[in-house]
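Read the structure below first, then the notes.
With one protein chain withheld, the remaining protein chains of the complex are depicted in position.
A, B and C label the chains in the order they appear, each numbered from 1.
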Amino acid sequence: MERAIFVNGLAAQFILVALFGLAVWAMIGRARGGRRLPRIRKIPGLEAVEEAVGRATEMGRPVHMTYGLGDIDDAPTFAFWGMLGHVAQLCARYETRLIQTNNNYLVMAINEEVIRQAYAETGRPDRYEADDVRFLSPWQFGYASAVLGLFQRERPAANIMIGTFMAESLIFAEAGHAVGAVQIAGTANTSQLPFFMAACDFCLLGEEIYAASAYLSRDPVLTGSVVGQDFAKMVIFALIIVGTVVENLWPHNWFWDLLSR
Amino acid sequence: MTPSDALEVLSNHLVPMAMTRAQIWVAAMATLAIFSYVWRENPVFRLAEYVFVALATANGVVMVYDSYLKPFFVLDVGQQGRYALLIPFAVGLLIYARSIRGLGWLSRLPMSLWVGYGAGYVLAWSPQPLFVQLRDTFVRFYQTYPDGPLAGRFWPGGTVNSVLFFVGVITTLMYFFFTVERRGPAMRWSSAVGRWTIMLALGAAFGTAVQGRMSLLIGRIQFLLGTWLGWLR
Amino acid sequence: MTREIPATITVLAVLVVVFSRYFSVGTALDLTRVTDHWLMLTYAASVLVGVLNLTRLHLDRLRRGKDTWFYDLVLLGVMYGYIALGLVETNAGTTFRWVYNAVLVPLDSTMYSLLAFYIASASFRAFRVRSFEAALMMVAAALVMLGSVPLGDALSPFFPAARAWLMRVAQTAGFRGIQIGAGLGGLATAFRIFLGIERAHLRA
Partner (left out) sequence: MKNRWIYVLLVVAIIVPLARPIGLPVNPTRETEDLFELIEGLPAGSLVYLAMDFDAGAIPELLPQAEAVFAHALLRDLKVVIHGLSDQGVLIARDSLHPIAWSLGKEYGVDFVNLGFKPGGGIVLRGMTADLWQTMGGVDIDGTRLSKLPMMERLKRLDRKSVALIVDFNSGGSAAAYRNYVTEPTGIPLALGSCAVNFNVQMPFYRSGQYKAILNGLRGAAEYERLLNRPGKATSAMDAQSTSHALIIVLIIFGNVLHLLGGRRLGREKR
């Protein structure tokens, strides 16, 4: 008896996912080969990063960065690391202090290395200050109140928040506002976006955070993966349009069945 | 006790657990200690905060031990002799190697395992719900009344909502295209409509967020005034 | 060696999970049933990370003679005391439950409820109608707030209806769009981890 290769009903799904992966991979390959890629459109929140660090430098006050409550295997935490490397390089170049606070021990271990490496790449390994990567509390509210206190003492001039945020988002945004920091925030947690939207100067909506590291670093490989992702998004967009047209003409057809088992 | 009596009990206790008087007093003090923060940061709040962190962390350890580690060592390893399972356990223990000079890299083993497994889970299990979401966006524009006297007839309201919903989803998606420049009226308008949809959605989210926070505060005030002081019926 | 082995583990882990999900052979072999169990054991083994980290942090503070010594002592004492209590009488023990319900539960609930105050002051201060978009957000927020309480029902049937419309049409559409995008972003990140482009976790 012949056995199917795929689990019943998952073939279409696997193929679509694999095609998505191929698109990302192909665009990365294109980038590695030095070929031209479409440009990423302007994202105001990201344009403001350099300006915010510059402002902190002028005022002689530090920059603060956090990823909220992210864990090491959360996608937004990877977005944060991409951004952290970039901001750390800027801070090293401008000789501005970067304070990075943590509530997750594992993420913190990685942050230390990302920052250390960024300082080394800028030729200023001596500027790395171990005490500025701080573990505040493993618990959400303990962390938030510690950040409140820290803001009062250190008075950062820029506050960059990218990652997984829950209820503490508003507290951070309020703390930043109280000391007059320029605030750039971004999260994929839609329930927290309204607070960032209202209380911060710039807000990255949802998946804009995933484009951040590519956008800021202009690294071709990362840009390639964002382009690949965009390509997949257009395919999905087309799929929705076609699917809707077909659905209106022939309700609940094979096309409908294709997308689930 | 009849079922309806039981429901009476259910509806009358304002605290989840039947607490003793002493417990209620301690709980009230803890509540007030945290509320004092609203006025200003103070030593009592600080004490409560540290106690909280300590208790929450300790509780996590005890729960994992009782519900996982103890049965694992006693039943799986001890009684059934599944010693091979000690290998993954040991891999998990490598996370503590980070503070050992020279062996710190060993902690990367469990970390890379967690990250890889997490990524695998995303690739394996998240597409299906996503596809159902996609499929549900294939809206039918011709809507009929689902029930009532007009059931089966053309329903203008439903049709308008379907169109608005569809336009909302696709313009929101278009807003997130990173490689398409927003030039020309079509692109500009659609990304503007996308942004308006997002703003309405975020406004609604703000509304429910307020709802949730207020519920929590009401719960604490009910506890203080009702359970502790007995001022509420 | 110190990077290659972890990098290989990451790739293998991705492959095992994906293979066992999509392919008939993979399902038949039921690898994830075994590996899931292993993974849970590794998580369980890491249970003390938080405790050790807190211990180090606060011992360090004590050693440096910080003025927080009293709080540091309380934290360490309470944490180890409560662990010991739990190990002696299990989580079902009378004293353990007593402390849990009388201290831990109210502390946690009250901490969360503090956010109500923050939301109130932020409403007064931060939510400014600066533009057409901000106005849309504020109006939607106000309608949902009124529509989701009995007061709104009592004032006019318009409010619950407006709330229902906002929730089921505008809000569902907006969040559907964001979530499809974010889902793709998550998938792309997973691919990047698989392809070894995202490797921050290998630096630690």
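Just so it is clear, a contact is a pair of C-beta atoms (placed from the backbone, for glycine too) under 8 Å apart; a residue touches a chain by one contact, two chains touch by 3 or more.
Worth saying up front: this structure is predicted, and the values here are computed from it rather than measured.
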item	value
Where the missing chain makes contact, among the chains that are shown	A, B, C
Contacting the left-out chain in the complete assembly, out of B:I24, B:L173 or B:A204	B:A204
Touch criterion as defined above, residue of C:L57, C:M145, C:A162 or C:I193 at the omitted chain	C:M145
Of B:A22, B:L75 or B:L150, the one touching the omitted chain in the full complex	B:L75
Residues in chain C touching the chain absent from view	30, 32-33, 36-37, 39-40, 43-44, 47, 90-92, 97, 100-101, 104-105, 107-109, 111-113, 116-117, 119-121, 123-125, 127-130, 138, 141-142, 145-146, 148-154, 160, 164, 167-168, 171-172, 175-176, 179
Residue numbers in chain B that touch the chain omitted from display	1, 3, 5-14, 16-18, 38-39, 59-60, 63-64, 66-68, 70-72, 75-76, 117, 121, 125-126, 128-129, 132-133, 135-136, 201, 204-205, 208-222, 225-226, 231-232
Those residues of chain A which, in the complete complex, touch the missing chain	166-167, 177, 180, 189-191, 201
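In the analysis below, only the chains that are shown with their structure count from here on.
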item	value
By count of C-beta pairs in contact, the leading pair of chains	B-C
Separation of chain A from chain B, taking each centre as the mean of its C-alpha atoms, in whole Å	20
Centroid distance [mean C-alpha coordinates] between chain C and chain A, Å	16
Residues within chain B bordering two or more other chains	37, 52-53, 56-57, 95, 98, 107, 111, 114-115, 117, 119, 122-123, 127, 134, 137, 166, 169-170, 173, 175-176, 198, 201-203, 205-206, 209
Where chain C touches two or more other chains at once, by residue number	21-22, 49-50, 54, 111-112, 114-115, 119, 134, 137, 141, 175, 178-181, 184, 186-187, 189-191, 193-194, 201, 204
Complex interface listing, chain B residues touching chain C	16-17, 19, 22-24, 26-28, 30-31, 34-35, 37-38, 46-48, 50-69, 72, 85, 87-93, 95-96, 98-99, 104-105, 107-117, 119-127, 130, 133-134, 137, 161, 164-173, 175-176, 194-211, 213-214, 216-217, 219-220, 223
Complex contacts: residues of chain C adjacent to chain A	21-27, 49-50, 53-54, 57, 111-112, 114-115, 118-119, 121-122, 125-128, 134, 137, 141, 175, 178-182, 184-195, 197-198, 200-201, 203-204
Touching residues (chain side chain B, partner chain A) in the complex	37, 41, 49, 52-53, 56-57, 95, 98, 107, 111, 114-115, 117-119, 122-123, 127-128, 131-132, 134-135, 137-142, 166, 169-170, 173-182, 198, 201-203, 205-206, 209
